[in-house]
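Of the protein chains in this complex, all but one are displayed in their positions.
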Amino acid sequence: MVISEDARTAIDAEIRKYPQRRGALLPALHIVQKELGHVAPETARELAEIFEIKPVDVMEVVSFYNMFYAEPQGRHHVHVCTNLPCSLRGARGLMRKIEAHLEIDAGETTKDGRITLGHEECLGACAYAPMMRIDETYHENLDLEEAKRILDELE
Amino acid sequence: MGLQAPYVTGYLTEHFADDAYATLDGYKARGGYRAAEKALREMSPDDVVELMKSSGLQGRGGAGFSAGMKWSFMPKDSDKPKYLVCNADESEPGSFKDRILLERGPHQVLDGILIGAWATGSEKTFVYVRGEYAEPAACLQRAIDECYAAGVLGENVLGSGFAHDVIITRGAGAYICGEETGLLESLEGKKGQPRKKPPFPAQYGAFGMPSTVNNVETFSHVPHIVENGADWFRGFGTEKSPGNVIFGVSGHVMRPGLYELPMGTRLDEIVFEHAGGVPDGRKVKGVIPGGVSMPILPAGQLDVRMANEFLRERKTMLGTGGVMVMDETTCMVRTACVITYFFRDESCGQCTQCREGTGWLNKICNRIERGAGTLEDLDVLADVAGKMEGQTICAFADAAAWPVQGLLRHFRGDFEEHVRLGKCPFPESFEL
Partner (left out) sequence: MPNITVDGQELEVEKGRTILQALDDAGLLMNGVDVPHYCWHPKLPIDGSCRLCQVEVEGIPKLQIACNTPVQDGMVVHTTTDRVRAAREGVMELLLVNHPLDCPICDQAGECKLQDYAFEYGISASRTREPRRALKKSVDLGPTILFDQERCILCRRCVRFCREIPGTGELGVFNRGDHSVIETFPGTELDNPYSMNVADICPVGALTTKDFRFKIRVWFLEDVPGVCTGCSNGCNVYLGVANNKVYRYVPRRNDQVNDTWLCDAGRMSYKKIGAEDRLRGPLVRCDDGVLREATLENAVAVAAERLRRLVDAKGAGVVAVVASAHATDQDLAMLRRLVDAVGIDTVGVAVIVGEGDALLIKPEKAANAAGARARGFGDLGPVLERLRGGGVEALLCLGHDLLHESLLGGAGPLEGLDSVVVLDTHRSELERVADVVLPARHAAEKHGTLTNHAGLSQHVQPAVEPAFQAWSEGELLARLGAALELDGFDGSFDPLAEGDA
């Protein structure tokens, strides 16, 4: 069993909120992803059993959404918004410098497994650009020094 | 970090600077939930629907459809459970107004939801919050918890005998889940692929039950309309587009931020008076009025009043009121690259025109930007964009085509220069 008892309890609580079982699949994926970091085939199989669907149905959903991952990830997700308003205020230049600082390209994970870096589409922080999302937290009105400081503090 | 309040406030956001407004006590102290009580105790569901209709409230999620009309589509006699869905998937680039409404006015949203629930006979509301909005979702959840504890939600809303539940469901990063039926599919635990219409959500919605989907801001207006009446509401804005709207201004301006202003406010007033104009003494080159889906307007057309009836004359629309200002250093081909990449990334992939068209548009723009484009490419761009319109399951393909058409319409010169020079003629433009 890859999915823990605690996670299963949380998933059951979600299932009770929806008129159809499958409505809780996205909440369940969030729970499972938080616990395990990504959705491996075994995890997908267990979820398929819980939701009475096929494993391929679970993987379809995982592959469709940006926030679910089928592959192992770094401990922290660092996403820099590079959509239009942010780009107008230098987000892409900032991204390049972050890439250089972390010594990886966007889409890659640092060798120590600390950070997976990525581009992100509009995060609803257009007036506070450039910005990045690290896991559940927004870091807005960034400059390079601030960004570096925040990144270096991540464990 | 919490969001600041809008720079200019109105009836929606006037109390946002007060942290307490996001709490039940704070909201009630400012007259909150009086509207819900009024609706539940003094008005019939039909009364509420009629009120919404006569107020002329247009949906604030981008499509601008009459909220009252939408509510009236819900079947009156149905043994099926009915659901409301609050669309909090705000993902339109340039839009960040729903975020502040959730963070600093969550009870206002719930107030509107309760009124809508009563009007449509809905037993439950699903608030679909985009996955990345962890903080706004948390704020709303706190408000929901307070409501349950105080009997504002649950078996007996405000002691009226009406029962209503609200749950939050988080998205997981897909812009297409902001499309009404894409949202419903995602809510049901599937990929957010929009549904063929008909049937419409009022016949077949969330989990197959009659449903109505409304935007966060739309719900936020509702308690004010119930409290003050349709005439009061029509006192703001224009005849065809009444009420206030929250504009989000970003890009090359002194004061990027949120501005609650009446519908019909002039765009140049928003950009220059409120947002302080372009910094460093530069000039405006173009402004996108309503989120990246809406065609751009050139500097010479900023006198337009921000309401659909006027914007349509200029071949653009209000959308979500996301005003993006671009100054004279901006290369419009790079802008096209950024925008077409976004649509290519976010297409759900069902319809041929959208799936292949968004990819093709992006590839052509990238090639022109690199300096490998030809004049023929401009015709192909326009033609492909034209072939994407009006032919797909949902309006995403249209939304992907319009910005390209707008950029070609007003900034064809930028594209032609790229072709002629074999590289970008705007060395100072934002980095791609």
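Each chain carries a letter (A and B) given by its place in the written order, and its residues are counted from 1.
Heads up, the rule we're going with is that contacts are C-beta pairs under 8 Å (C-beta built on N, C-alpha and C of every residue); 3 or more make two chains touch, one makes a residue touch a chain.
If you're wondering where the values come from, they're calculated on a predicted model, not measured in any experiment.
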Note = Of B:Leu140, B:Cys351 or B:Leu407, the residue that touches the missing chain is B:Cys351
Key: Touching residue (missing chain; options B:Trp71, B:Trp360 or B:Phe430)   = B:Trp360
Contacts of chain A with the absent chain, listed as residue ranges = 41, 44, 54-57, 59-60, 63-64
Inquiry  = Counting contacts across the full complex, list the positions on chain B that touch the omitted chain.
reply    = 174, 176, 191, 196, 344-353, 355-360, 363-364, 367, 376-377, 380, 384, 387, 390-393
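Definition applied: only the chains that are shown with their structure count from here on.
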Ask   = Hey, which residues of chain A end up touching chain B in the complex?
value = 17-20, 22-27, 29-30, 51, 60-61, 64-68, 82-85, 87-90, 92-93, 96, 120-129, 133, 136-138, 140
Message = Going by the contact rule set out above, which residues of chain B touch chain A in the complex?
response = 1, 81, 90-96, 98-99, 130-135, 167, 169-175, 186-192, 207, 209, 248-252, 256-258, 288, 292, 322, 324, 326, 330, 334-335, 338-339, 342, 345-346, 348, 430-432
